[in-house]
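Missing here is one protein chain; the remaining ones are kept as they sit in the complex.
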Amino acid sequence: MRKNRFHLTDLPSAVIIFIVVFVFFAVSAGGFFSAYNLASILTQSVIPCLLVLGVAIVIMSAGLDLSVGNVLTLSGVTCGLLLKAGMPVALAMLVGVLTGTACGFLNGFMVAKMKLPPFIATLAMMNIASGLANTLSQKKPVYWEREAFPILDTIGTGAVLGIPVFALIGVLVMAVVIFVFYRTRLRTNVYTLGGNEEVLHLSGVSVAKWKIVVFTLSGLMAGVGGVLMDARVTCADPTVGTGLEFAAVVGAVIGGNLQNVGKGNLFGAILGAITLATIRNGLSIMHMNNYWQMVLTGAILVIGMVIRELFVRIEHKKKLKEAEASA
Amino acid sequence: MNVKERIVDAVLKNALLLLLIIGVVVFALFNPGYLTLSNMTVIMKQASLLGLLGIAQCIIMLTGNIDLSVGATIALSTILWSGMIKNTAIPSAVPMLLITISGAGLGCLTGLITTKLNIPPFITTFATNYAYRGIAWLLVGSTIIYNLPQSFRFVGTDDFLGIPITIWFEILIGAAILILLKKTTLGRRIYFTGSNRKAARYSGIHTDRVIITAYMIGNAIAAFTGVLYAARLNAAEASIGASFSLDSVAVCLIGGCAITGGKGGVWGTVIGAIIVTAIKNGMNYVQVSSELQTLVLGLLIIIAVFFNQQVDKIQRK
Partner (left out) sequence: MEPILKLEGITKTFPGVKALDSIDLDIYPGEVHVLAGENGAGKSTLMKVLSGVYQPDAGTIYVDGKATPIPTPQAAEQLGIRMIYQELNLVQELSVARNIFLGHELYKNRVLGLLDFKKMEERAREILATLNIPIDPSVKIKELGVGQQQMIEIAKALSMDARIVVFDEPTSSLTDNEIEELFSLIASLKEKNIAMFYISHRLGELFEIGDRVTILRDGQKIDTKPISDITMDELIAKIANRDLDNLYPHEPVAPGEVVLEVKGLTNEKCKDISLTVRAGEIVGLSGLVGAGRTELARAVFGVDDYGAGEVLLCGKKVPKHNPRKAADMGISLLPEDRKTEGLALKLSIRENETVATLAQLFKNGWIRAGLERETAEKYVRDLEIATNSVEKSAGQLSGGTQQKVVVAKWLMTKAKLFIFDEPTRGIDVGAKTSIYSIMDELVKENAAILMISSDLQEVLGMSDRIYVMAGGAVQKEFAAGEATQAEVLKYAFQEG
């Protein structure tokens, strides 16, 4: 009987990167290590985390989703316009979320049924969502009657026990997703899709269906993110989502998911998103401009991958040594 | 093949061109101003720069890789070039050469990281995109450098024998790359590496070297194109080309490149660039907003790639 051995490559490189980043800023940035600041990092990472979860799952299934940022924007704009037109809050938010979900579904359709490579399908969707969002909003932020929807204010700026409401909602959604992932067929089928699609087919499971599920889920997360963002910034801002898709992918990748197609770690992904938020926060405290953030993000990404590669090579050498020993 | 089959085959092979012609006719019907010589010239001029970027990306995509940092390379290139041309005594070719060589250097770095460190090109060039863009910002902040000396700018603005110089460059570089790809052993290795990297290695091809070379050539061309952009726009700033990376990928895809490599070429990419430019220009004439144009670009990508895939399937039978 053999128990599961610990492989160095199972450890998300996110942990190491996060620790390094955190320690760096704790030491160099005055005021970084305060409870208030740390809490602020967490709240800033809620929406990116939502996106990261969706993207990580897609990546695990050997796919890719570049559209989440603009889909988030589109969802937010849709919701905003409906609110402006006077639609009840719950309904408008629902439609916003459904918009994101629909975009995700279309992505899945293009990949699973039209057999377009995910890069291309989601790239196209990125453009389509952006075009739609900008057209609908006329490239200007959409405002609604704030007094008519006090609940939005509560969500956006209110707090329970010191925790912002929108963060609570975001965490709740994430918890549901994580729960569903680990406790239903989702994880099994996603891993199988990523590891060996054919096996899934031979086991009688519809590959197309689950590919669509995965992309739809990612779109759903973007939809939720868009609606929450509306609440948080009290308007539907058509520029808010730009670049978020890349942050989501980066987060998922730092979390070790790109190299681990067919296996993967949602917690690593979340940690990746938090790491990025930490960097942004730390740099702004140190009064270094955003441009450094860009350079740093790029560098960290490469370092993260290098660490992973290092682990892989160490494991490989270990295996070689074991083989030689028993020869 | 009988006559009917021949026609179908010819249509499929030249589908892109036909699409272009149809598109042009449609726009002309809506607004006759579209079909004037001066407008056509504008389109070809704009398309030439996009085409060069597409060619740069195409070489890289043929090996099965991708480069998301071409936009940032352009920005850096414009900034560095504008710095170099302050001394108007230098012959104009020198800064251009230097920039092109630096581009090759950047490409070499990208290639090395991707192949030796086993990092997926998507990630590497994503990272370098951020990094280079950040460096560009750090160099000049949000200043726009303008009023560049005309003695250097002429490459982007003037004509030679009646044809804009940028188009000349596109023809020359396009032809050179076309020859490289189709007629040299390096080109053959590029196609083979993209078509089946494993088989390429098993056949003795140094796939790493091939990929690094592709990145070097691609980035050199991209850097060179950056000079042309700065020359044409009379401006150099850090935010140039934010969408260029994905635009160049789109152009390649529309022109028939496979994202996995091994398929595509200069012709398709150049036509792809012309199609995109012509349609964007046409939409301007028909008063379509630029936001909707982005949407149309997205749809265009889907249609073109889907179409290319179907054609491939049919031809395979």
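For reference, chains read A and B in written order, and residue numbers begin at 1 within each chain.
The working rule: contacts are C-beta pairs under 8 Å (C-beta built on N, C-alpha and C of every residue); 3 or more make two chains touch, one makes a residue touch a chain.
Values in this document were obtained by computation on a predicted structure and should not be read as measured data.
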- prompt: Among B:S203, B:S239 or B:Q310, which one is in touch with the chain left out?
  reply: B:S203
- request: Specify the residue from the set A:Q44, A:T122, A:T192 or A:N281 that touches the hidden chain.
  value: A:T192
Message: Out of B:T143, B:T184 or B:S239, which residue would touch the omitted chain in the full complex?
response: B:T184
Touching the absent chain when the full complex is considered, from A:Q138, A:T157, A:T184 or A:S284: A:T184
- prompt: Contacts of chain B with the missing chain: which residues?
  reply: 182-189, 191-192, 195-196, 198-206, 262-263, 316
Query: On chain A, what residues meet the omitted chain?
result: 1-5, 180, 183-185, 188, 191-192, 195-196, 198-205, 262-263, 319-321, 323-324, 326-327
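The criterion applied here is as follows: only the chains that are shown with their structure count from here on.
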- prompt: Can you give the whole-Å distance between the Cα centres of chain A and chain B?
  reply: 30
Query: Quick one: in the complex, what on chain A touches chain B?
result: 64, 110, 114-117, 119-121, 123-128, 130-135, 139, 246, 249-250, 253, 258-259, 289-299, 301-302, 305-306, 309, 312
Chain A partner contacts - residues on chain B that touch it in the complex: 113, 117-120, 122-124, 126-131, 133-135, 137-138, 246, 249-250, 253, 259-260, 289, 291-299, 301-302, 305-306, 309
